[in-house]
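A single protein chain has been omitted from the complex, and every remaining protein chain is retained in its original position.
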Amino acid sequence: MMDFFRKTAAGITNPHVEDWIKRGGRVIGYTCSLIPPEIFHAAGLLPFRLRGIGTTSMETGDAYYGPYVCTFPKCLLQLAGRGDYGFLAGAVVSTGCDSMRRLDECWRKAGRDFPGILPEFFHYFDAPHKTEPHAAAWFEGEIRRLIRAVESFFGADITDEKLKESICVYNKTRRLICELEDLRAAENPVISGEDAFCAILASSAVPPEKFNEHMEHLLDELRSKKATGGGKAKKRLMLAGSINDDPGLMRLIEEAGAAVVADSICFGTRGADRPVDAVTDPVAALGQKYLAGCLCPRMFGEYDRRLNALAEKLTRSGAEGIILQNIRFCDLHGSENSLLEKDLEKNGIPCLKLEREYGPLTDTGRMKMRIEAFVEQIS
Amino acid sequence: MSIAAGCDVGSLTSKAVIMENGRIKSVSVMRSGTRPQVSAESVMNDALGRAGLSMRDISFCVATGYGRKNIPFADKSVSEIACHGRGARWLVPSARTVIDIGGQDCKALRLDKKGEIAKFTANDKCASGTGRFLEVMARLLQVSMEELGGMSARAAAPVTMASTCTVWAQSDVVRYINSGCRLSDIGAGINTAMAKRAAILANSVGVENDICMTGGVAKNQGVVKELEKLLGARIKRSKKADPQAAGAIGAALFAAAHIKAGE
Amino acid sequence: MRPEIYEYDFDWMLWRCMEAAGKIADGRQKETRRMLEYIPYFRDTAEVFVNLGKPGITFMKMISRYLENIVCARKQGKKVAMTTFCFSPSVFYAMDIVPVTLEVMTVLATALWKRGTADYMDYCVELGFTETSCSAQRGSLGAYLAGLGAEIDFIVTNTAGVCDTNANAFAFSHKHLNKPFYSLNYPSGLTDEASSRYHREDFRGLVAFLENQTGKRLDQDRLKQVLEETAKQEKIVGEMEELQMIVPNPMPAAYNFIIYGGRFMFAGMPEYTKLVSDMLGVVRKNAEKGVSGLFSGKERIRAFFFYIDHYNMGLSLWDFLDRHGISHLGGILSRSFKDDAPYMKGMEDVAYRIDTADLDSMIDSIAMINSRMPMVRSIRGPYDRPNMWLEDSLMLAEIYRADCLIYNGTPGCRNTWSNVKLMAGDLEKAGYPAHIMSGDAFDERVESWESTSARLEEFFRIRGLL
Partner (left out) sequence: MIAAGCDIGSLSAKAVILENGGILASAMMPAGTSPPESARAVMDKASEAAGIARESVKNVIATGYGKDLVSFASDVESEIVCHAKGAFWVNPKTRTIIDIGGQDSKVIRLDENGKVVRYFYNDKCASGTGRFLEVMAEALEVDLEDMGALSEQSCNELVISNQCVIFAETEVVSLINDGKHVPDIIAALHRAMAGRVAAMAIGIGVEDEVVMTGGVAKNSGLYSALCGALKKELAPIDGIDPQITGALGAALIAAGRL
């Protein structure tokens, strides 16, 4: 079972995506935890959250983006330039953060210079940075705009019913992820943080039905394992901060003698906690979830909500410390991490702040040393 | 009698310390080669030689530093952060803040009353603010590390450096040299830039007296004095041993503790 | 932060410097010059203004008034708001609130003090700011986070959706100082119905917040006054900007700086009106004489700065422009996009109007002003959308007959460094030589002015402009 998840996490495409396309299905890529995949699912498309894994050089990324920019969106552009995203029928870029939103311009421009790397359907999703009613209304407007755009381009008809069905499918995904989280909370971990991360990551890379199916099997496996008392206990850490889709980062941490038992990052469990209301008006419900529920520091002035969510997860997972990492040039997570560090340490939770580059994890010595020292510190 | 050893294989230098019930028998500092094992062997043999001992006499050896994982004769490995904390505490028993500037990075540690590590942070995004930075600059200026350290004292008008990154600084230095600046003024500027980075790091973990500096750069008086200015506090020097060996001393102390626990 | 920095209040120190500068400027030219040398760690910045004669001196006095207000706010029982240059202070003045505009304070300290603002910037990093975040805020924010300035009552920002690193700096302060916070937030659209409606609602949210913070209702008559004053000011500025189109440009190089600097500090206040009328007088004279506003009197190049200016080394940029006979045609900071602005002819629909008929239309008016502040208007959405960065720049470059366009920003500016290369490419395609300055407008440590200016000069020569 794990193979399936490990394979999926290893590279950007996976057998399910290829299979989906072979059977004439179309795939749509999206960038941020702000964009509801339910919309694409309801249109019969395969939602695929854009990943930067497997980037080895930056000649396209750096050609359009300037210096001083987060390497994650740069890697997305690099892969697009390399043609790796040729399988996309469409892409939606969100205004997650400045580095991310400029992917819209950079990708379009690169598309003019290198024909064929820009998906035919290319949409800019403009999300507010706060949640007051008038901002929520704007967000719902954006959802409707996206729905209309998808409908007219892909000739789909996204009815409220279909949306509600998709919401249910994804609610199940969210529920299963939470169950996995609970299993990780057991003090003898039944699954490594790396494997758990691979599994969770798959939820945005394969058809949700397939994911749910595999996840249920995995959970059964793990439950039986738990009965027979899982692996040996290690230092239990939580990982938070900047976006990451590279299982290698988890491996790195766990090689330093810790177990990652929970996370709050994009591609991890961030935002899996609450289900979407599947009875009321679906657009409003999605707005509630994806804007009001957004746990990214891009939501200005909502630090307390994020702090509480984090603190709660820390207790639930029984983590003994937390690694707060940010990708270089990510000011949002960077400074947020410092606030979190102060507040969490006040409550006696050891914190390690790390700044890193996103990209090939080849030279990890310095990072490892810090994590090892941190593990020693909390033991 | 039980003899403890500590071996710190750093990116630039390797250090070994032999200790017998809390007293240093010998210290050795050498340039690291490309292969950690080899560096470890030779520095340890040198230290043993000085102490008139052989590997067999060592009851327990702790390794630290970047190369610590592949050291054949080590019984245990401990991170250099822990080792520098312990070593600094031995050098300056009242130390509550440790600033360690080695070849690869710059670390700031805050210790609690018992000397346990309460908080640490390290700068390694960029080579500026590392001993390596000083070496590169020293090479550009064609002076030795010692001379570079002395330059601050002799400087008339220290230059300001684009402190953000080694390479930017490099072209700055080249420009200064070409425009005929006095070398000592450039050197002083370099030391100051280094100290500024370290000061930011130290302040971000929160400086508490007393302050102790470890790592090779602790031997750079220019940096130390500048750092004192920036922190507005004196940095306690220790006559007990070479601060560059602090990591190895800490490792040896861990080894000794292990032996004690065993007895 | 170095212990001795804790000795002095940041804004108090700035105020004393500016006071002194303003006072001695009353003296005769010769003694003025001599006096200038005696101001503690004062840069040749004052030169730049003194050389401008009356308007320059009025400007210095205005700055010291602005600083005085901040320093004395508490005593006068006024509330102090920390805010950004992307925000028009008029609403504050209408509610008797004293604004502390971080970027303005940073520019002042960068320009005035030999040691610049590095200490405050680094202090932010010590507090946990990423060192990669924008220096425009860090340069003065450090002082306020360290309690070395007027106590802040609440924080108002205008850059959510426009610039993360900016908005983030204020969000951080909101937590660190534990002060109330309101963030206006902008959609990528500017003129569509939905966006305009949103602008109005969002701004009403702000008014409610301010009323709540001050415990006073927004005074309609006061607001009317401020807005009418603003309209008057923009009319005068508009006339200057009309004359600025003439070849040679009769406007002195440093005037753009004064225009936006003044606007950020005193939009809607009589101080600013007086200032700009003084300036208009000078520009008119030059125009009648048909001479360039540069000290050299000779205009060789017309340059449009399509982002911000460069404030290091005592405003060396302006001296550089004067020495090389380069007319500064303004930039993203200096244009206000009011409907009667000379460059808005035929596109009034995308400009803002000031309508003082009733409270509602007045609030709508400020909302529209704010949605067209620097950055807020031009870099909120994709740069190549209508009325965004590219269109604005090309439009202005054409109207003002620019020979070239120049970018200067800060490495902290994710936002523009993510697409400035694309901008430069498109500008070149449109036939304008475009240069990207790689320094930091506020932080000398990023790139020395020496190399920055060398690159600039090289650009002018190689592209056959000099």
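By written order: A, B and C. Residues from 1 in each chain.
Throughout what follows, contacts are C-beta pairs under 8 Å (C-beta built on N, C-alpha and C of every residue); 3 or more make two chains touch, one makes a residue touch a chain.
On a predicted model such as this, the values are computed, not experimentally measured, just so you know.
Contact with the chain that does not appear here is found for just one residue of B:S11, B:T121 or B:N220, B:S11.
Although one chain is not drawn, its touching partners on chain B can still be listed: residues 11, 34-36, 70, 104, 124, 126-127, 130, 132-133, 136, 142, 165-168, 170-171, 174-175, 177-178, 180.
Where chain C meets the chain that is not shown, the touching residues are 421, 425, 428, 438, 455, 458, 461-463. Think of the hidden chain as still there; on chain A it touches residues 56-64, 67, 113, 357, 359-363, 365.
Assume only the chains that are shown with their structure count from here on.
For the pair chain B and chain C, the distance between mean C-alpha positions equals 46 Å. Centroids built from CA atoms put chain B at 40 Å from chain A.
Within chain C, the positions touching two or more other chains are listed as 127-128. The multi-chain contact residues of chain B, meaning those touching 2 or more other chains, do not exist; every residue touches at most one other chain. Taken in their complex, chain C has these residues touching chain B: 1-4, 122-123, 125-128, 131, 444-448, 450-451.
Residue ranges of chain B in contact with chain A, taken from their complex: 66, 78-82, 104-105, 117, 119-122, 124-125. Chain B contributes residues 160-164, 168, 172, 175, 196, 199-200, 203-204, 229-232 to its touches with chain C in the complex.
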